[in-house]
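As you look at this complex, bear in mind that one protein chain is not there, while each of the others sits in place.
Labels run A and B following the written order; every chain starts at residue 1.
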Amino acid sequence: MQEAISFTPQLSASLIAEILWLIPAVPIVASGLAALLKQPRRKASATLAIGSLSFSLLLSLVAFRHVVSEWANGRATREVVNFAWFQTGAVNVDLGWVLDPLSAVMLVMVSFVGLLIFIYSTGYMEHDENYTRFFCFMSLFAGAMLGVVVANSLLLLFMCWELVGLTSYLLIGFWYQKPSASAAAKKAFLTTRIGDVFFLLGIVWLFSQTGTLLFYNHGAGSLEPFALAGLLATPAALGLTAAGAIGLLIFAGAAGKSGQFPLHVWLPDAMEGPTPVSALIHAATMVAAGVYLIARVYPLMQAGALAGGTTTALTVVTWVGAFTAVFAALIAVAQNDIKRILAYSTVSQLGYMMAGLGLGGVAVGMFHLITHAFFKALLFMGAGSVIHGCHEEQDIRKMGGLKADMPLTFATYGVGMLALCGFPLLFSGFWSKDGILEAAQHWSVAKTPFYMLVFGALLTAFYMTRQVAYVFFGYWRGGKPAHESPAVMTAPLAILAFFAMALGLIGTPAWPWFRAFLDGRAASFAWRGFMEPGLLALMCASTLVVFLGLGLGWKLYGDRSPRPQEPDALERVTPLVWGWLRDKLYVDEFYGVTVIAFYEGWARVSDWLDRRVWGGVVAGVAWTFGLWAQLNRFLDNNIVDGSFDKGCDELGVGGGLLSRMQTGRVQTYLRLLALAVVLLAAILIWSSRA
Amino acid sequence: MSLVFYLIAALTVAGGLASMVLKNTVHCALALTVAFAGLALFFLNLDAQFAGFAQILVYIGAVAILVVFAILLTKGSETPKDGVFSRTWLAGLAVAAAVFAVLGWAILHTAPMLPGATPAPAVTVEQIGQALIGRYVLPLEIVAVLLTAALIGAVIVAMHEKEGTK
Partner (left out) sequence: MTPLAGYLLVAALIFSIGLAGALTRRNAILVLIGIELMLNAANLNLIAFWRYGPHPELLTGMMFAIFSIAVAAAEAAVGLGLVISIHRHAKTTDLDQMNRMKG
């Protein structure tokens, strides 16, 4: 296996494309350096993390500007840099990175939101003694996530994907002394692992079919028409083609990472980690990696679709996404932990993104991903500010009236909440969600996802109003009075709030800049965009739904502020349904009874085998050896030693007998002499006679 | 075999037997003298006159006296209380009997091959003297040295040690 790095000749690889690998590499190196620091070096580790990510942000902005200028000038917007990693015989494994509109916007989003969260964490984690370790892991995560974004090879993407999973495990279990935290970390890792097994199967299958794992390689990549044609021609099971089957396998991996039903169970438990972790990893970036993966391999998912139609893979994606959206929103209605509500909200919104990808394509799903990143990070950081201000309290029933005590937090949180609900016109969430609803409305297969997503929007508005009413309105039900957070925490909130509103501008139908950028078309501002058939009606309908949800929520929860021991307002209406929703619709319990019980049974069998059967064999062998050793000892002591000792004793006895001849008396010697002579004479006579 | 032979044989054997069996050591020495005398008679009977007289002179005249002296010097005249024979006298007797058996058997077995009666040789003292000085001069001289050494040795061995070096 030789390791040769040879750069395939590029037609026009710009400088920024060549050095694109620095964007993920620098934070990883910073993480490695931070790992060598001792715990008390807090300033150094924070500086390393923030500095490296700022550098990555700078390079990402440069890359983004470059791609925008290429796009504006109508040139090709995709640049790849590939190199050979290793060869074994006829098999070539290449790695590489890609710079195109999709990766450019993700790079900017990840590094920008990440940087803001890092700055926020310096304030949030100030009183934590493991400060250095925190920033080391966060840096590693940032580098790995950026690696997932720039990867041009499915193998490189998978490697960074696993690294992201690892850092998620490390950060969820950051306070590992808490048993609930370490259990949540294990759950996260194992659940995403199930998805990753299918993902790996898809990778191997793709490699065996097309011979390459690179996405784009001047026509020879696996997402390029030649390879896709080959995949479409190969049939797989259940009436699918190889392309469809591989697409579904890859979606299984994405479903694990992005918390789609039924692999969503780890995300709410992942709230055991510190709030900046929840904000960065489980709201904005890592969970979005699954969505990004589907967007990245979209040509594969879409392969074989006729004009206006869709493929099996994308249909599955849409249904799973829509179902998840409603499922998670229902559970979010009945939760009492401020972060858990946001976690289920994230699962629900991820469902929206997946549905958007399946219904409307890359641009629709990605736009919602970008806007969601900003306002969900804002909401989580706001929640962190609230928790910090309420002295580590997380139960919303013990808060209240904070709009007076924490005005900045309230204002920014309100912006985020309205963006999430999809409040019309001013907030980016409205435009991105409407894009998805519009695509759902025109879906050729069925109309059911559209109704599910609309219902989901209603629920979203409802539970967010409930949460805001509990936390910020009414009167204070906690212990010590709350206080506002320091500027280092509220400043990032303000910045994110600005973007939560402003990002809507690039996605309106009047100026669909984002969609055009990603699709590679030209974009221009035209009011005519609003005149699309059914668009205005849809906008009005969604506005109505949002107001309905807000109104219902306010009516039930308003300024009431019930005490923790009193039942919730909705609980009074339907206690049975409320019970189901509060218990998360029993998915965890179902897993406990089936999968985990199955594994426990096998573990017991294996343990018995190991102890009794294999252990028995070993013990048996040892026993026979012991027996043999005993036999040897017996032989040695009694026969060998015995015979030897006996011989020596006989010698002694013989010597004793012989020494009796030495009586010391002359006459004895004389007798012996005479006797000897007689014997000699006898022998002589006898021999001469014979 | 003539009567003289048997008589002399009986005398000699009786003397020898007596000297070995009697309890009183002095009686044993005297019996020994009788045995010596018998042997001298044997020599005379065998026409070895010189040897016979030499036997009388040396053995009876010197050795027997020497033995008596030794007995007297070592208080041998007292009878020991434990008995005169060794505790294991039977083993010695058996060995001696075995020796006699072998010798006797050898003699009787070769008796037919032994030469019969031959005429007596005429030996003069002059012949013996000539032989001593002539053919046997070396043994003579050596015997002289031997006798001197024996004399000196016996004196030294039997001499009283000086007081103080005991």
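We take it that contacts are C-beta pairs under 8 Å (C-beta built on N, C-alpha and C of every residue); 3 or more make two chains touch, one makes a residue touch a chain.
Here the structure is a predicted model, which is why all the values come from computation and not from measurement.
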Only one of A:L238, A:A522, A:L576 or A:V666 touches the unshown chain, namely A:V666
For subunit A, residues in touch with the removed chain:
659, 662-667, 670-671, 674
Residues on subunit B that touch the omitted chain in the whole complex?
1, 5, 9, 12-13, 16-17, 19-21, 25, 28-29, 32, 35-36, 39, 42-43, 46-48, 50-51, 54-55, 58-59, 62-63, 66-67, 69-71, 73-76, 80, 82-87, 89, 91-93, 95-97, 99-100, 103-104, 107-108, 111, 114-118, 120-121, 123, 127-128, 131-132, 136, 139, 143, 146-147, 149-151, 153-155, 157-158, 160
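Here, only the chains that are shown with their structure count from here on.
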Quick one: report the Å distance separating subunit A from subunit B, using the average Cα coordinate of each chain.
128
List the residues on subunit B that touch subunit A in their complex, please.
86, 88, 91-92, 95-96, 98-99, 102, 105-106
Contact footprint of subunit B on subunit A as seen in their complex:
667-668, 671, 674-675, 677-678, 681-682, 685
